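Every protein chain except one is present and positioned as in the full complex.
Letters A, B and C name the chains as they come in the text, with residue numbers starting at 1 for each one.
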Amino acid sequence: MELSRRTFLKGAVIGGTGFSLLGFDLAPAHAQLKELKIARATETRSTCPYCAVSCGVLIYTIGDKAKNVTPQVIHVEGDPDHPINRGTLCPKGASLYQDILNDRRLLKPQVRRPGSQQWEDIAWTQALDEIAQRIKKTRDDTFIEKDAQGHTVNRCESLAFIGGCTDTNEFNYLVVKTMRSMGLTFIENQARV
Amino acid sequence: MTNGWIDIKNTDLALVMGGNPAENHPCGFKWVIEAKRNRNAKLIVVDPRFTRTAATSDLFCQIRAGTDIAFLGGMINYAIANNRIAHDYLLNYTNAAFIVKEGFKLPEDGLYSGFDHATQTYDRSTWTYEDGSDSGGVVASHAAPAAAAPGAPKPLPPLPAKVAYDLTLQHPRCVFQLLKQQYSRYTPEMVERVTGISKDQFLKTAELFTSIRKDGDMKKVATIIYAVGWTQHSFGTQTIRTAAMLQLLLGNVGRAGGGVNALRGHSNIQGATDLAGVFDILPGYLKVPTPADGDLAAYLKRTTPTSSKPNPWDSYNYWSNTPKFTVSLLKSMYGDAATKENQWAFDYLPKVDRNYSWTQIWDNMYRGSVKGLLAFGMNGVAIGPDSQKNIEALKKADFLVVGEIYPDETSEFWRSPGITLDEMKTIQTTVYRLPCAGFAEKDGTMTNSARWLQWKYAAVPPPGDARLDQDILAQIFLKVRGLYQTRGGKFPDPILNLTWAYSDPQHPPLAEVAKELNGKALADLTDPKTQVTIKKGQQVPGFAWLKDDGTTACGNWLYAGSWTEAGNQMARRDTSDPSGLGVYQNWAWSWPANRRVMYNRASCDPSGKPWDASRKQVWWNETAQSWVGNDVPDFKLDSNPKDHMGPFIMNPEGVGRIFGPLAAFADGPFPEHYEPIESPVANLFHPNQPNNPVVKKMKTPADKYAGPNDGYNVICTTYRLTEHYHYWTKNNPMNVQLVPEPFIELPVELAQELGIKGNDKIKVSSIRSYYIAKAFVTKRIKPMMIDGKKTYQIGIPIHQGYRGIQEDAGRDARTILNRLTPTVVDPNAYTPEFKGFLVKVEKV
Amino acid sequence: MSQATLAIKKISGHPGPAPGADVERDYQVAKLIDTTTCIGCKACEVACLEWNGYTFTETTFDNSYQTMPSTAWNYWNLIKFNEHEREDGTLQLLMRKDQCMHCADPGCLMACPADGAIVQYTNGIVDFQQQNCIGCGYCVSGCPFDIPKFNPTTKKMFKCTLCSDRVSQGLEPACIKSCPTGCLHFGSKEDMTYLAESRAKQLRENFGFEKAGVYDPAGVGGTGVIYVLHDVTDPEAYGGLPKDPHIPWVVRFWKGPAKWIGNLAMLFGVLGVTLHYFRYGPKEIHPPKNGDGGKP
Partner (left out) sequence: MSTRVISSPRTTGEPGERILRYSLAERIHHWVGFLFYFYCLITGLAFWSPYMYWLAALVGGGPTARFWHPWFGVAFTISMFWMYAMWDRDMRITDADRRWKAAIKSYIENDDQNLPPEGRFNYGQKLFFWVMFYGIILLLISGIGLWFVEGIPSSLRWLRYLSVTVHVIAALATIGAFIIHVYMGTAMVRGGFTSIIRGEVSTAWAKTHHRLWYEQVTRRQSAGR
């Protein structure tokens, strides 16, 4: 039977119309309700990426982690066990479903060549190669081993890295490791603004 | 935050100022409501606008943006005048009794002692304590001032080991008297003239806030909650210091329901700061070496403070362990390549001798010296300030790498509104836009504003060809390293020797990085006192185990203890809270050492008994001869209260700093009211010194600053909405439905004056650029009388740009708010002055 | 098909009483809305739309934080913003969550002619059953709070269901779970009333709101959704919350006595003519007597 939003147990009302014409039908009427959409979903505990309250969220995805299913988010709700938000979420946290599943997400690496007026697709390997070469060339061209007073400084002032405040601690540590090892001094993140 | 989110429920009174938690941290603001509901706590809100936080407040004051120091200075003045101070707390836990050295001058004329007009900097050698070693430490009033050496800024003298002090707080040069004298100028009348808050409204607020200390009652606690409303000024750091001094004066720091609580903005801004994603620190807030340091020993000598305290007192001075933390960091970064001989690879670190902060990146790029920019999840163009300058700068750069999940303004600066097709041809910047993974596609930890590190799990794979951010970074680095291995190049050593021993180098598992952050033993170590040994390669249980002889490696000493041999402490989910104070010891892990409320020793009187028995955090257990309690004591466990060790173990003095000596602050030991760079009125305290003297304006043609007579006389402040998140949720259809279009909040009176009705399209322009949006004519911002002159304030949310759902559909003007903001920064934190600049309003 | 069911105690347009209405015991659910701690963050609006998965609507900014002028068929709860100036000149930003009140004596159910389109479960929730709804709009006239909204494409009426699907599974409604400041609360009517009264008392005694009180209008027999208001004597200031909501007497008369009067009238009409026919029989056509147009 076509699953409409809610259907009456046939015995309760429509079928009963005939009898109930005379008001004699005493069987308790029950409304049948919508299936709980998260009933069989996989529940993953995560943290909302937005503000620094760090509300615990439960991300419900289809599939029971079977191999042949790519998890698709069906609902995001607050984590009732999390002592700070206790299941509550703000309007941004409550709409994380649309942040995970969003048709505006960038799906492939793109490059804008000098002077060009639009994006071009580029393969990951080629993009990363070009970036690495540019970084090396820029670093080698402008690396400062000693400053005016002869102190060793070993810094590269022509490259800058910005970002990381909505990314994990581990990513930030890798940033500091990699960028400091290349001698970068221009390293900033949203903590500054 | 000194305390935590849930701890706010223990407060008796909350002052929310320079922040709008109901809109920007709604789920955290529940705890202020919990305090109101369960403890009848009162909520005071002071803000340029009547925000949704003010809607639930018991007392609201509308203040002129940028005059918070005047207001707080007035509160300090009121507290001292009415003796609403925590006397014992002040005496024993702050440097109120310390005597300041001769030669220090209060800024009656707007300048402290030692200001050099040419370099716009202070010679801060006079901002120190009187040396009390020769005269038994009590009173020494005649020590000769150190001869001011001419010429080059000589390194600052160290703080005296034994400080002169006067427990009666009567000495004219003791910190308390100087404090009293400094804020005696901040009378209620002056507060009214500067901030626009009427005298009786200010007195009512001051009375309510300091009422917790009415006739010395130490039971009650008040908390101060703030956010970027305080930070984003050219005197932001000093504003927050005033609040800290006020809380020290009232004895609220370290207590459940007290403290100075900064509501950090982004989900992992605290973690990114702890891990030094900024130019001037290394992970764990270690200082970055300068060229003058020469070698590791000199660097450690400069950055390792020595204790400076009255003789009979004791100071843990925990930063004395800096060498252990630094060497452990270098061992973690460079592994075996860091040997005792090459000073643990000290020279691999770049040396910093000037300001490389946010506005400097764009300034240097504008001048052509920064060639390449990697932007991972940070929208530089939309952030600004003076976004047009950032766009001009990017046009000059060689290449830009943007790692994002949505199309953003920075990656498309080359076709931002106003750039014609043929102008695009002239822009030679190569832009790589790499699709990254969203929050639900990554595991790892994020540190919240209450310093809790919480592990999260990946729920869905990245869509399309998007890759995890750490994988992208690893792959770029490994390619660079590969190039250096094959072709060599300038000083390749740090790149080649960087430790990268992950099970899958191209896809570094974050669990392994987290373990690296916690740190491990590189040799068998035994703790002499407890005879506990940990084997080589085992995780260190805490930062007390870190050594400076290269036998331990630790990515961030603050995070030592987060992933121990007992497993991932950050993934713990035990919801028990036996004390009921919202400590939740076994939920996730908070730094340092899982301590939830910082400085909690100060929650007890000098004898070690809690001020308020109903909110017991930690206390001195005489029998066990140790500090015990519901929270990890932020103290030396076995330090008997009789030794009078100060609760602020990170300060050399061991006590709270009401007076910020020597290099603590660039613009003065005490906060002084200075007008924002673009201010409609003169500085009423010292007209000839209107602005913060050490703040430097930028010099490129794109940097313009307006005065009141340039035709800009409306004060503008920028803010965030609860429905949107920075420049991110303009891609989210649900949030766009809640707030579909940009708008500008302006008072009804100003709207009538300009003939503007609700929903009219209006144009707000500063001397730098313009912004177009709909008018939101509201009663929630009232006109103010500043020094007798009627002044208007307007507020503009920051959330729109030129790429987003509504923007792409052409339903708004696609202008960026931060084109308006001035390029001038706070001298200590380098945060741009996004709030309190001048604009003019006109109909489109 | 879901096994989740909720017992019914009232059915719209149903000949005779709801069958087995008093067979099962159940507690009355209630939603408490404490407008004094509402921060107007709209988490409830988002949570509701997220859980029920309804489409987004095109909204435009209209000189307010309010998302749209009133609730819609696919936007069941909406926070009404009101910049209310008090007598002493101070400003109040009143924010009230507007949605179905789940009345104990629902006007919509009384007005609805369709059998089984509107039901009231034994736990007090009033719910629209879309497959029985005929889209006539009577419930719009019946509702004192102007809540039911019409979907022109499916020709059905929609309103907040107090998440009957979640409640039937033992979960709390989505909006209540999401509310950051706990201004929304869920539980039995007794608990919520107790909570509301104690909160109102606290407001009166400690926070200077002398006229704070609980809004649980008796005009509709008490509601499943109760408010704590700063000033319960002036609910209109909260975005048009009716001062004394009750089922309009026209609807009550129409669905009550007028029904019987009408039915009897029609019955007697038919009976009347039949009796007349028995009494008098049909009219006879008299054969034309010599064509005179005489008397018969």
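Note that a residue touches a chain if its C-beta (ideal position, glycine included) is under 8 Å from a C-beta of that chain, and two chains touch if they have at least 3 such contacts.
These numbers were taken from a predicted model, which means no experiment stands behind them.
Peer 1: Just name the one of C:Gln99, C:Asn132, C:Ser164 or C:Thr223 that touches the chain not displayed here.
Peer 2: Of these options, the touching residue for the absent chain is C:Asn132.
Peer 1: Among C:Ala114, C:Cys183, C:Val220 or C:Ala237, which one touches the chain that has been omitted from the display?
Peer 2: Of these options, the touching residue for the absent chain is C:Ala114.
Peer 1: Touching residues of chain C against the unshown chain: what are they?
Peer 2: Residues 13-16, 113-115, 117, 132-138, 140-141, 146, 149-150, 155, 240, 248, 250-251, 254, 258-259, 262-263, 265-266, 269-270, 273, 276-277, 280-288, 291, 293, 295-296 of chain C touch the chain absent from view.
Convention: only the chains that are shown with their structure count from here on.
Peer 1: Is the number of contacting C-beta pairs greater for A-B or for A-C?
Peer 2: Most contacts of the two pairs: A-B.
Peer 1: Measuring centre to centre with CA averages, how many angstrom lie between chain B and chain C?
Peer 2: One centre to the other, that is 50 Å.
Peer 1: Measure off the straight-line distance from the CA centroid of chain A to the CA centroid of chain C, and report it in whole Å.
Peer 2: Result: the chain centres lie 38 Å from each other.
Peer 1: Residues of chain B that touch two or more other chains: which are they?
Peer 2: 26-27, 30, 722-723, 733-735, 738, in rising order.
Peer 1: Taking each residue of chain C in turn, which ones touch at least two of the other chains?
Peer 2: 41-43, 45-46, 50, 180, 182
Peer 1: Considering only the defined contacts, which chain A positions touch chain C in the complex?
Peer 2: Touching chain C from chain A are residues 3-9, 12-14, 16-17, 20-37, 39, 75-78, 80, 85, 87-91, 93-95, 97.
Peer 1: Report the residues of chain A in contact with chain B in the complex, numbered from low to high.
Peer 2: 44-56, 59, 61, 70-73, 81-86, 88-93, 95-100, 102, 104-117, 119, 122, 124, 127-136, 138-140, 142-143, 145, 147, 149, 151-178, 180-193
Peer 1: In the complex of these two chains, what residues of chain C are touching chain A?
Peer 2: Its residues touching chain A are 1-2, 4-8, 11, 14-21, 23-24, 41-43, 45-47, 50-51, 53, 115-116, 119, 121, 127, 129-132, 164-166, 168-169, 171, 174, 177-180, 182.
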